[in-house]
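The structure appears below as structure tokens.
A single protein chain has been omitted; all remaining protein chains appear in their positions.
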């Protein structure tokens, strides 16, 4: 049985001149770039929720609109089994090495904790078999702690510890599943770990509850032998009015405050950056500068739109800046590039899933080739010599001393007084943008 | 005397492989595209204010930082003369066909209306001579009705008619100057024609004052033989909290309400679209659909930033979408592409002006070549066959009748009842984005 | 059978000192203000959708969380009947004179147009009976043209005229229902009448389709003897990325362009103003200045939050400004104050519905009393003498002439020249805000 009859076999690489929407122009998984394959550099992962379980609903359209034949089955578990078949068919036809899931994406919630666990166990075993058959791997797992009505007031941050306990139960099993399926990461996105109004919220206490929860999870996972990384995923708001993991800055503050930095890194999403009024590259650079950039959710928000649209990433400039930062830190050891993106509500055919993933993979593949060229040339600010030179004054003389903490305001005042007004140097932003444009639009990349 | 010693002669076209920041890769002014030259398609104009008179000040940096040697002169009029020399040197070295100005950019305000007029007259005559020597032309003129303290509460919308009269005096002379210098357009951007608070404002009355003002200007200009177009320029806010010309929709409403559509078109700016939470292409398409897209201010705002940053346009995707719309309406007969953009405060050298203009011109030039290819191929939504086909049902049968006003709700209900649920068709947004990306990133354009 | 056992009888008026959350402090329906009752001034209407049919779902919580016992019934029609019982119980216990609905709120969609019509007919007859028993009236009706998957690409603006026909069928019957139940208004909110991307959209054509649709509706309704008003409801976006009825300015432009102003007014919503970056009072004043303020959806958005939260209106300042404008135009003849507001997802008990409506009604009631005082005193900008005085210069001399179109730029220049620099007058914004605060916080209102 096939769920994607529109695609016969793995999407082929056809080169830049292809105009076949079911072929790659740049993504050539085995192509070598800087000593490794494109596949290993990019580590694409399909998001189980958007791609297989999303229905295209929105706040004014409560019913699913997507054509998803695998949902036509008599029981929730039978739907889950067919979805798994469809998913691995899609992974292999698309040619991606990884996928990511929430517990409730792959298996339904039962009527009791025990039943939910049984459901999950069965699907995990089936998935394990599929993985071994296909070579597709799990990038990271997570638990859905926001969809069920019990999490209305939060999961770990719920005022009722009984809800905390239910969340703990889910996380335990989601960690088990992640270990069983060989995932190298485990994600916490706390969509309900925030507030709707401060008027009925004790923010200080709720953040402590969240820290206690994360500690319990780390402790459990390490006892089970999990050697991967935990990822905290920033988002400013939605569904909460304020989410405690607002952006990378907030997450880092939280991890420092509660001494969780050894086990955690960040999972940075493009659209979540937008919602916090940041650029994607800002969030990536913030995480990377702290040594905490663990994984990336690749998608895109829209200008002036204040909710999470999760469009597919299509901008070469954004992808180049992202990969400059990622390559600058030596790649994503524990994570990868997860498509946390969904086709538009109006793109309801299954073939639209291929169009979207292929187009976005190709943008990243071209970006990877560009980034390699930029790095070889060593010119651009985010990666290169010019920026090193710009701050050279801090590597010599009084500049060096002040960074080493070996001077005083008095000495610096004397220096300033004796120097007089220092000459000014242009920041050359437009020239650097022009150089970036050369790489984006003029350099021959094939 | 030269103000731009870093550039000896006109910036050359060197083709896509050039990496010289003082050369063009795509902009080849005499190159023919669809039967006309690049120069005539793009009609670039340098903005006198940002490029020559801006100082890089911002709300927390009140002093000018740009190195602008033409400002070193003993009197305001001598500064004005030197600025004019510098401007035409820049125009010819850059190789642009047009410029735009406010009255107070090119000549200083005097101590009286008469003195201001005299100053302006002298500079206009000098500019006329420069134009005839160089071939550079005026695209459009305008009056600065926002900088002087007298305009604090508005110009045409000021509660005091004496201020209205001062504004009228300025506009009279700015129209004279525009006619004298052969401009094909005259712009009204009403930065102070709005309010800071409704608590002390009669919005209905102020909009009527604005209409009266525009009618006076049209009447005057036509009496002087002006055959060009007036352009209203939308902006949401800044410096006003709310500007009456909020966006294209608001401007069109205003022009319809006060019956000014015959003489006016719109001057659409990219960054102003951003401030109204629109995309640039949305505003262009809105104006074009109404037959009112007259001229364009090319620049760019930044994601999440709520003021007018006026960065130089550097995004190929944005430029392609803009030119698809502009070419789709047969170009800009009365207007052009005006660089309402400024170098960053930190890019204070004169050479930064070249870097910025060249880079942005090249993006538009490449965009023009891409747009030509898209139009030839006829594929893409904004310009092509697929979108025509999408709405084909309205060109036949009951679809045609309903557009012609020849049916009723009753008949449509019967139709709906007899048809049952219509089949659904995917909007294919991601496929179209992928096709657009092919043009942006894969099509060989040289 | 009772659905609201927590409230025995109509919510009583207890005066400002009451601290009973199930009593009014200010809303005293029969109290006379300026010759009419509070009830007639405010014309509160409960929104059927949020209050009875909403489930508290959000984009990350797909399942309903509200405790709504009337939904526990074996068939959709039985649910509809029980909901109607609950609704009228709520209306009478709360003590509101009006309600508003979409067709699909009060009756379910059937398997065919005919079945849907039958369902609606039955419920309309039951509602008519309820109205006559209770005295509660219909303020306005509308059709839900956004929820069903067939409307994914729009209703009137759908590329497929068959979908247009289905929408027409719904509107026909929703108009019939509105007439049958005595509604004085009929609303069009075009949530899907917009686009997700311009790349697959012909905006000009879609707007023409929308105009054709509205004309058909007006024509039909007038033939059926409908004497009320049609209301267009602005919203910037959501679910569309851009909605054609972006804000009041856009709606007015549309109505002018397609010559629909005689039959239409605007239904202005507070939270929709926020989404367009306007203040609520701005949108109200814009509609009122055009003589087009027909009805108001009272609710509230949250600072920095980019989607429609539809919180209950709780700000006295906002309500006072709104009522100053509404009273300034002599009230809302065809419309009223419709609670397009929902309790938070976490406020899932039925009693929370009372808390929310009571609190918001009380804020408006106090605001009405304040507004009456402001109007008597004649001081404040939005309503008073000071603002008239501010523009006095346009009612005499050259100011009067210029408004009458009896002058020229030349004459105005002469005037400006002879006057010299006019003296400047402070706008006194802070003083006026202080006066407003006196009314809000210090004036004894009981």
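Order of writing sets the chain letters: A, B and C. Residues in each chain are counted from 1.
Everything that follows uses one rule, which is that contacts are C-beta pairs under 8 Å (C-beta built on N, C-alpha and C of every residue); 3 or more make two chains touch, one makes a residue touch a chain.
Worth saying up front: this structure is predicted, and the values here are computed from it rather than measured.
Residue A:163 is the one among A:163, A:337 or A:351 that touches the chain missing from this view.
From the set A:35, A:204 or A:225, the residue in touch with the chain omitted from the display is A:204, counting the whole complex. Remark: the residues of chain A touching the chain excluded from display are 112-114, 149-150, 152-153, 159-166, 168-169, 171-173, 175, 196-205, 207-209, 212, 215-217, 219-220, 236, 242, 246-247, 249-250, 252-253, 256-257, 276-279, 281-282, 285-286, 289-290, 321, 380-382, 386-388, 390-391, 393-394, 397-399, 402-403, 405, 407-410, 412-413, 415-417, 419-422, 424-425, 427-429, 432-433, 436. Taking the complete complex into account, residues 56-65, 146-149, 151-153, 191-192, 196-197, 237-239, 241, 275, 302, 305-309, 344-346, 348 of chain B touch the chain not shown. Residue-level contact of chain C with the missing chain is found at 16-17, 19, 21, 25, 65, 274, 276-279, 302-305, 312, 314-317, 343-344, 346-349, 352, 355-356, 358-359, 362-363, 366, 424, 426-431, 433-435, 437-438, 440-442.
Rule of thumb we're sticking to: only the chains that are shown with their structure count from here on.
By the residue-number overlap criterion, the interface of chain B with chain C counts as same, with over half of its numbers used by both chains.
Superposing the C-alpha atoms of chain A onto those of chain C requires a rotation of 180 degrees, given to the nearest 5.
Between chain A and chain C the centroid-to-centroid distance comes to 40 Å (mean Cα coordinates, whole Å). Centroids built from CA atoms put chain C at 36 Å from chain B. Shown for chain B are the residues that touch two or more other chains, namely 277-279, 424, 427-429, 433.
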